[in-house]
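Working notes, beginning with the structure itself.
Selected chains only, in their assembly positions.
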Amino acid sequence: MGELLSLAGQNLLTPMILSFALGLFAAIARSELSVPEAAAKMMSIYLLFAIGFKGGVAVAGHGLDEHLIAAMLGGIALSFLIPLLAFGLLRAMTRLSPLDAAAVAAHYGSISIVTFVTASTVLSAQGIASEGYMVAVAAAMEAPAIVSAIWLAARSGGRTGQVQMDARLWHEILLNGSIVLLVGAFLIGAVTGEAGLARIDAFVVAPFQGVLCLFLLDMGIVAGRGLRTARKVISLGVLSFGIMMPILGATLGLGVALLIGLSAGGAALMMTLAASASYIAVPAAMRVALPAANPSISLTLALGITFPFNLTFGIPAYTAVAQALIGE
Amino acid sequence: MQTHSAKRVEILIEAPLELRLTDALEAAGIKGFSVLPVLGGAGRSGRWSREGQVGRTGMVAIICVIRPERLDTLLEAAFAVVKPHIGMVSIGDVQVLRAERF
């Protein structure tokens, strides 16, 4: 526990986490500091491309693990199941309507790629190896949660017009920008391997953590603004959910990782994925599918509570637990 | 200068629905429209801003100038998409040059 806290402390004092804190502070103090939308989008394109590409290069180097298929299936199962658990918890702990609870549940079943990116960075800073294909697992976990959530909403007696699901939405979800970019960059990395990396490592490797700082600064600003304006919707029950759910998710993720036989690094990433909540792809899908659900509840929970929790305490804890149980 | 009566329809709609709306317009035979960005706003669901956002968030404004006799077609096509969603449809009277273009 002492070691865990020191690890957490060490993690807290990195430029990344502090940049997030700075953004949070700026927004809560109502500073007008802000990052242009186009720059934020470009940074996210950069991060997705770089993390996908590096995952692909790692796979090209070490070959495909026999666990790849199992990890994909495990991730997909988690993404399907976590919303059911989240929905149950929310209905028990909060006064959210079934519709709002289903929308929130979709966010928690899906994943936050920046949390994943941060966890990867923490692992490589500590010299802990992990399976390169975990980025493909991340991509695979984006969408299934949306299916579960829509089923939950429909089952809970959504009135006509409350649940809007069609082929077009499926298409949008499965080919959403972050999935296509992540998987595409992964394949590019896998195909071009070390030779490809040699050409672009000064772009995808060297400045990566710096870009992550500025991106987290922006995430802090957006999260802080959400927290400031959504204070009314955030009851104590909702808040507790935002901290309990990632812990439960990580536990499920750990179970799956142990079942599959992932490395300690891989297990930490699987726990992070299960613990994290989407704030990019799922919100857009929910606006289309469940238009009557209040978007600010999900976003504030995912970005204002769970994201910083994972960043500060979650990731070091998941790493420590995975290492303790699996070893290096 | 010779001008002609027309209707200017302004539809505020959530960004994830933009393509659905414009496809519906085209399906209804409305061939001309323009999409303008919206930076932020406020409504019954609170205040929002596009700043620093990454996903397809926020709203866009779709502006469509049409002959008066086509207004109902347009409104029906638009309303079918907008109905279950937040958003706003307003119609104003305008005069246009070059009516043959509409």
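Each chain carries a letter (A and B) given by its place in the written order, and its residues are counted from 1.
To be clear about the criterion, a contact is a pair of C-beta atoms (placed from the backbone, for glycine too) under 8 Å apart; a residue touches a chain by one contact, two chains touch by 3 or more.
Predicted model, so just to flag it, every value in this text is computed and none were measured.
Asker: Note down how many copies of every displayed chain the full complex holds, formula style.
Answerer: Summing over the structure file, the composition is A x3, B x3.
Methods note: only the chains that are shown with their structure count from here on.
Asker: Need the CA-centroid distance for the pair chain A / chain B, whole Å please.
Answerer: The answer is 34 Å.
Asker: Across the complex, what residues on chain A touch chain B?
Answerer: Counting only chain A, the residues touching chain B are 34-37, 40-41, 44, 161-162, 164, 168, 172, 218, 221-222, 225, 229-230, 279-281, 283-285, 287-288, 291-292, 294-296.
Asker: Residues of chain B touching chain A in their complex?
Answerer: Those in contact with chain A are residues 14-17, 20, 45-47, 49-57, 83-86.
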